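Yeah, one chain of the complex is gone here, protein chain that is, but the others are all in their spots.
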Amino acid sequence: MSELASEPSAQRLDKRQLAARVAQDIPDGSYVNLGIGLPTLVADVAPPDREIIYHSENGILGMGPAPEEGTGDPELINAGKQPVTLLPGGAYFHHTDAFVMMRGGHIDITVLGAFQVAANGDLANWATDDATLPPAVGGAMDLAVGARRVLVMTTHTTRDGRPKLLRSCTYPLTAAGVVDRIYTDLAVIDVTPDGFVVREVVPGLSRDELQARTGAPLRFATDT
Amino acid sequence: MSELASEPSAQRLDKRQLAARVAQDIPDGSYVNLGIGLPTLVADVAPPDREIIYHSENGILGMGPAPEEGTGDPELINAGKQPVTLLPGGAYFHHTDAFVMMRGGHIDITVLGAFQVAANGDLANWATDDATLPPAVGGAMDLAVGARRVLVMTTHTTRDGRPKLLRSCTYPLTAAGVVDRIYTDLAVIDVTPDGFVVREVVPGLSRDELQARTGAPLRFATDT
Amino acid sequence: MIDKRVASLAVAVAGVRDGDTVLVGGFGNSGVPVELVHAVLDLGVRDLTVVTNNAGSGETDIAALIRERRVRKIVCSYPRSSGSVWFEKLWRAGEIELELVPQGTLSERMRVAGAGLGGFFTPAGADSPLAEGKEVRVIDGRRHVFEEPLKADVALIKADRADRWGNLVYHSAARNFGPVMATAAALTVAQVRAFVELGELDPETVVTPGIFVDRVVVA
Partner (left out) sequence: MIDKRVASLAVAVAGVRDGDTVLVGGFGNSGVPVELVHAVLDLGVRDLTVVTNNAGSGETDIAALIRERRVRKIVCSYPRSSGSVWFEKLWRAGEIELELVPQGTLSERMRVAGAGLGGFFTPAGADSPLAEGKEVRVIDGRRHVFEEPLKADVALIKADRADRWGNLVYHSAARNFGPVMATAAALTVAQVRAFVELGELDPETVVTPGIFVDRVVVA
């Protein structure tokens, strides 16, 4: 996130703060699928007074935290292939049923990473234009079309400072028009029929500075 | 089966004998689904030295015989809604999985009743032209298209003496071109690319007499 | 905290409305959520579309709903049985609509609805009059008919035990349509023999994970 070095006054969120900000918006009792990578942190910082049931595409509901070193079941892993545990009340099921849950509108909230998000909600999070890497998609497309609410959690810009929030995606789409809200290290932004609407900005960052880091026009909720 | 009263010399099979004749052709180790009504008898007379796994569309594999009076589980019934038991090694599963087995080619043999069978293997066993009865189909269509081998077990003619084996069905089809073999109280008949081919006839019934009761040309296996 | 247990049948079916499509579990008399159906009867709702394998028998549950003229349409595979007197009576009088669906197709249409799919091709029924008016396509040399998802407002099912997360296990062949119906409705209600504490159900043996279940009630 070196792109922010030029704005020392901006109190951008670190990964854990960003995860906590996302977790704040996940209600008690939700069924949640966290994408691999950054979104996985959300479970670690969720408010302890909320009962949230985490789903994993490989056939788990009621996932608990990582096991203590050396105590884990080697077959019990999450979508990111990291060891996890199962809470009382959890259940195992097969892959096809796991995707019934994901594609069928049974997951309340999914939190996904993104390469790009467009102002109309289009999501690109599975392939770039780097032809030297084999393509890989996993369960991202099923989740993106199937979860009731799609949250994106990402740095506001790429490592080299280019915006990830755009008028339209240049990378291949994961799914069209699916993103509901975007949480970045700089802002919380809703995708609305009128495009991006900023709900929150980190302290020390002006509207113009946020707009300068964003590839599509921003409206601000406090103006409406 | 009063239609045979005019041929006193024909040793037509009674229901139990017919069931035994069908059972004779079911190999050890087969997965079998028996249609409701007459075919259900097959399980009662199968050779005891064969291990046959009976399937029921309501989610049972490894069905055993009817329970002793007063000892049954009221929820444990077969497709004909009669009480049954479960053998060691049996399993319960839900309806959708039961039909994966039926439609997906996993059942080795199904034995079905029939209103009509055509010389090309077309089967009509779910609806007649009686418009005063509501139509009912159950699982017959899934079984007919999905079982590896479709055997029909029926009286050779209707109660009023009309043939059930025809050039083409006049009743609505269950499925086209699916029947492999027909077992009647008078004969065992294969459905072949050349039409009906008789394998066996009951003692005391001539070829002409059998042909007279059949609505499509018969060939005889012993001629070929 | 998640607690899907409710204290009464009336609370269990609260919110079922006139015109709803209601899935009702059971095959013959096995696995029918009799008490839940009676609770819906007590609600007085009308113009229901009922999706269930059989059309009721005798005077109770589905047959009672039909007798009381609460059912506008029934979607099923086998409406005819020795006890389906009320269905047959109203059907002959033209007072109830019937959509006949092959049993595997009925089950699969609910499954694809629950799975977020747009429909499927099946060979079952493709050669029959039940395919009339539907898209037919030859796939791999065989006729297939296109069938659409069957989604519902409510599912009423019967299971054996439930915990407060709504996890369900069933009893023998009473399982039948329960698991698939649970996935296909906006509101899924299960009547069970008993509640158990969270963690008592072996996670390897849960048949319907609680994500598909909204309310559980002992009956």
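Letters are used for the chains, namely A, B and C, taken in the order the chains are written, and counting of residues starts over at 1 for each.
The rule is short, and it goes like this: contacts are C-beta pairs under 8 Å (C-beta built on N, C-alpha and C of every residue); 3 or more make two chains touch, one makes a residue touch a chain.
None of the values given here were measured: they were computed from a predicted structure.
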item: Chains in view that touch the one left out, judged over the entire complex; value: A, B, C
item: Given C:74, C:106, C:169 or C:182, the one touching the chain that is not displayed; value: C:169
item: Touching residue (missing chain; options B:21, B:81, B:103 or B:181); value: B:103
item: Of A:45, A:77 or A:216, the residue in touch with the unshown chain; value: A:77
item: Missing-chain contacts mapped onto chain C; value: 108, 112, 115-123, 137, 139-140, 142, 144, 169-172, 202-205, 207
item: Residue ranges of chain B at the interface with the undisplayed chain; value: 28-29, 31, 51, 53, 55, 61-62, 86, 88-93, 97, 99-107, 145-146
item: Missing-chain contacts mapped onto chain A; value: 56-60, 73-77, 81, 86, 92-96, 99, 102-103, 122, 126-127, 132-142, 145-146, 172-176
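Everything below uses one rule, namely that only the chains that are shown with their structure count from here on.
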item: Top chain pair, ranked by number of contacting C-beta pairs; value: B-C
item: Per Cα centroids, the chain farthest from chain A; value: B
item: Cα-centroid distance, chain A relative to chain C, in whole angstrom; value: 35
item: CA centroid of chain A to CA centroid of chain B, Å; value: 56
item: Two or more partner chains touched - positions in chain A; value: none
item: Set of chain C residues in contact with two or more other chains; value: 111
